[in-house]
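Here the complex is missing a single protein chain, while all its other protein chains stay put.
Going in written order, the chains are labelled A and B, and every chain counts its residues from 1.
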Amino acid sequence: MSGERVAVVGVGQTVHRTARKDVSMAGLVREAAQEALDDAGMTWSDIDAVVLGKAPDMFEGVAMPELYLADALGAVGKPMIRVHTAGSVGGSTAIVAAKLISAGVHERVLTVAYEKQSESNATWGLSVPMPFAAPLVAGAGGFFAPLIRAYMYRSGAPRYIGHLVAVKDRLAALRNPKAHLHIPDIDLKMVEESFLLWDPLRYLDVCPSSDGAMAMVLGSEKVADAAPGPVAWIHGMAMRSEPTMFARRDQVSPQAGKDCAKDVYAQAGVTDPRKDFDTAEVYVPFSWYEPMWLENLGFCAEGDGWKLTESGATGPDGDIPWNMSGGVLSSNPIGASGMVRFGEAAQQVRERAGDYQVELKTGRALGQAYGGGSQFFSMWVVGNKKPA
Amino acid sequence: MRDVAVVSYVCSTTAREAVHNETEMIVPVLHEVVEKSGIPSKEIGFVCSGSLDYLQGGPFAFVAGLDAVGAWPPVRESHVEMDAAWALYEAWVAIQTGEVDSALIYGFGKSSPGDLHEIMALQLDPYYVLPQWPSMVDMAALQACAFLEANGATEKDLAEVAARSQRNARTNPNAVRKGDLTADEVLKQPVTHRPLRDADIFPITDGSAAVVLAAGDLARKVSKRPAWIRGIEHRIEAHSLGVRDLTHSESTRAAGVAAGVANGKVDIAELHAQFSHEELILAEALGLDASNTAINPSGGALAANAIMSAGLARIGEVAQRITNGDADRGVAHATSGPCLQQNMVVVLEGE
Partner (left out) sequence: MTDVFTAHHVIEYPGGYTRSVGPVIGRFLTGLRDGRIFAVRLADGRVLVPPTEYDPSTSAAVAPDGDHWVEVGPRGTVQSFTWVAKPRPGKHTLDRPFAFALIRPDGADTAMLHVVDCGSADAIRVGSRVAPQWRAERTGSITDIESWLPLGDGEEPAPAPLHVPAEDEQPVTGITVPIRLDYVLTAGVATTRYLKGLGEGKIIGGRAPSSDDVYAASRGTDPKSGEPTSIEVEVRDTGVITTFCVVNVPGLSELAPEIPYVSAQILLDGANNCFFGLIRGCAVEDVHMGQRVKAKWADELLPDHTSIRWFEPSGEPDADYELYKDYL
């Protein structure tokens, strides 16, 4: 990682729900931000800058919400930026915030990502029909389901693999009080019998639509050394983008994802992700994306992702648990989900993940977010030891 | 801190881009700015853009911009839903980390397809203000009224700013509005949004701007006279008009102090004043005096104001004049939000 050392010194998160009718937009972000500040042992006046991230403004019908939220986020009189990189935005927002510190510009940065999509409707927001564009007759899942089919063909994966992930992540969510979906009696049968949406994706293979916010306080080395609680050091961070469509594009395992992983692993000195990480929080909004990202992120050889999933290796008793927070499959406030991944990875290495804490051996975890037509990637590696 | 400079700048604006869509509109601008930079496209380390979905009427509008960049092999890339001046800030930070040595920044948007003045109302307090739909110009007019009342400035002072903008713009190929206007002629125009007249209000503009930044020796290698960024700071104020002092721009003042505006002579200043009274407020906030500093030699935003790139263009206009040897040190300002709620100040200097 370039520049000065950076650590996560505070993490906060709202309870994610279908609709947070108890709060306004400001109330929602504040809930996460206040928790992060309390965790960091800081007050609003300690913060140097605020970096806000969220997905399209159409979801809430507020353009450039950082302008309205400046007061709520203690940004008055300070620098404030709002990042928007589609679904990966929660991750890239954290990275922009971290760079302010690694560049030596600031020492304490508050970063927040949110979505209050119940104010409209996520399906509507994602598929506003635009003139001249080909009509979206298949919906959002209709873009990803064909890619899943292609993955199944290439890898020979059996049809039930996705359902295993759907069960695993929702069982994990039962131990996360902040998660949106708590389905106590979820099992393979329930998923298999749920409504078929886009073959092979069934209703329970797909993420919910959630309102929620995530926040972190990032600090410089000096700030981290003086932090009241455990910190998560950033060992590497990277972003990569590629165009939505181009000749011979591999949409199933995009090059931008591979390049991003390669970069972040090189920064962190990771050579064998499966061994070098204790856990990973990876953006899996459709169950099949677990095996697909296992391959794209180099946790196994190409074509073997489904075998890794099937073996239970990514489950709570496995050697590389994935998404023990419940993941995107259990909570998906679109603009926040990327930061939830980054923040949950930090919580794991800080041993602050409560009932879904994994056993730490290497003390390192990966956070990954993606967005657009699988074209925007942001990733970070965090660890509980200072990087070399 | 690393030395970072603007090594090329291109701007292309028009009253109404009726033929090309946004991607087609920015393609020539991006190609030209990269070519002018002297840095091969595939060697530019980072790409960052600024745009607003609501200008294009659909979500993820910025993704179309990527098709003009040639993002293959995959690139380090980011985007802010803000004026591209803030994309430049993000890129400057990325270079400061040492991760990259150069960056391509672009902003784009068409204001003509929708009702821009109404669209910008969506920035406003969602509970107390938006339901009443004050337009962008109504909001500015409220500030103009407060300013004239408190400051003792007159409509003639505003007219002088408006007229000077159009006269300066005569040499700006990107100006949408230019001419030999006098303050008296402005005063003869009807008041459309009391106290503002047409000439006091920016023209609706479509277009884009792009800048390439480079660090240290790379900048010296590719540019005959890099425009070094000596200070870059931004601050935001409280949102509600009713709690702010509308007659002064405190955030501009604070950003200007932090950026070191007063550390030297200011030959030129490009201020992102979308309304004539804003130029007076901003000049005061930055301690600028028209007798020592050429203010808005390009004509400023009253000559062309492509939303989401006009702030970046202010930085480019100062940089270009430094590189050309027309100035040694200058200040660029960019704004976001209603009535100068958020402001950025950049100090640039040639060696």
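Keep this in mind: a residue touches a chain if its C-beta (ideal position, glycine included) is under 8 Å from a C-beta of that chain, and two chains touch if they have at least 3 such contacts.
Everything numeric here is computed off the predicted structure, so don't read it as measured data.
Remark: the omitted chain is touched by one listed residue; of B:Ala15, B:Ala146, B:Ala258 or B:Ala290 this is B:Ala146.
Shown as candidates are B:Ile39, B:Leu66, B:Ala163 or B:Ala303; the residue that touches the absent chain is B:Leu66. Within the set A:Met42, A:Ala55, A:Leu73 or A:Val284, the residue that contacts the chain not displayed is A:Leu73. Checked against the hidden chain, the listed residues B:Glu43, B:Asp115 or B:Asp289 yield one contact partner: B:Asp115.
Contact with the chain not shown here comes from a single listed residue; of A:Val15, A:Ile183, A:Leu197 or A:Leu360, that residue is A:Leu197.
Although one chain is not shown, part of chain A still touches it, namely residues 19-27, 30, 44-45, 58, 60-61, 71-74, 76, 118-121, 124, 127-132, 134-139, 141-142, 145-150, 153-154, 195-199, 201, 243-252. Against the chain not displayed here, chain B makes contact via residues 17-24, 27, 30-31, 41, 54, 56-58, 64, 66-72, 113-115, 118-119, 122, 126-135, 138, 141-146, 149, 192-196, 238-243, 246.
Keep in mind that, in the parts below, only the chains that are shown with their structure count from here on.
Taking the mean of the C-alpha atoms as each chain's centre, chain A and chain B sit 33 Å apart. Interface of chain A with chain B (complex): residues 2-3, 24-25, 55-58, 60-64, 66-71, 75-86, 92, 96, 99-100, 102-105, 125-126, 128, 130, 238-244, 246, 254-256, 259-260, 372, 375-376.
The touching residues of chain B, when paired with chain A in their complex, are 1, 47, 52-54, 57-60, 62-63, 66-67, 71-82, 86, 89-90, 93-94, 96-99, 119-120, 122-127, 130, 233-240, 251, 254, 336-338, 341-342.
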